[in-house]
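Certain chains of the assembly are absent from this excerpt, and the rest are unmoved.
So that you can tell them apart, the chains are marked A and B in the order they are listed, and the count of residues begins at 1 in each.
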Amino acid sequence: MTAEHVIVTSTTDSESAARELAVKVIEARLGACAQIVGPVTSVYRWEGAVQTGREWRVEIKTTADRVPALTESLRQLHGYDLPEIIATPIEGGSGEYLAWVTTETRNGG
Amino acid sequence: MTAEHVIVTSTTDSESAARELAVKVIEARLGACAQIVGPVTSVYRWEGAVQTGREWRVEIKTTADRVPALTESLRQLHGYDLPEIIATPIEGGSGEYLAWVTTETRNGG
């Protein structure tokens, strides 16, 4: 992980579950800001057949050093056995905004 | 391309076309999981004027080594002359989930 800031994305099966994940990780300062996008249609292979399902996506802006704790927290909070949890790098943009992301993810702020 | 896993995104002009792209590439193991997001409003310049249109986005999680074949397949399946097909890197998250993406994109699984 070379980027200082990242977006961590997970998906779940209801809007309320997505909101709960978002609120809990922001409360715990594991991310500065989360966005819930959905419903989206997921298409995947399960037990040999292609399946589709309705899901909601949670996208969390955070710092790279918070990714392990955020991933572990999402795994514990999540209702799925094998949840999608992926981190994508942020490589620029507004310096002030990224500084705010850093501040919001420190303890005791 | 240095990331082992990527998200490949394309957009098309109907939800049914987006679903068809998603199902075909998952069936062909060119990706592990696709999500359809939309409708979104696209804004672009065409023949000198700014145009807007309603589109659906297909986002496919796959491995970096599948990107050339996936790109070629999307190009052939796509109804557009010059479709958007872009790959963005995944740099972390759940190791188990990323291992599942790798398994699902191998042949004969």
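We adopt the following convention: a contact is a pair of C-beta atoms (placed from the backbone, for glycine too) under 8 Å apart; a residue touches a chain by one contact, two chains touch by 3 or more.
Note that the structure is predicted; figures quoted are calculated from it, not measured.
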Number of identical chains in the whole complex, 2 of which are shown?
3
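As a working rule, only the chains that are shown with their structure count from here on.
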Please compute the angle of the rotation superposing subunit A on subunit B (C-alpha atoms), rounded to a multiple of 5 degrees.
120
Determine the centre-to-centre distance between subunit A and subunit B, using the mean Cα coordinates as centres, and give it in whole Å.
20
Subunit B residues touching subunit A - in the complex, by the definition given at the top:
5, 7, 19, 22-23, 26-27, 29, 32-37, 61, 88-94, 96-98, 100, 104
List the residues on subunit A that touch subunit B in their complex, please.
1-3, 6, 8-9, 11, 37, 40-45, 50, 52, 55, 57, 64, 67, 71, 75, 82-89
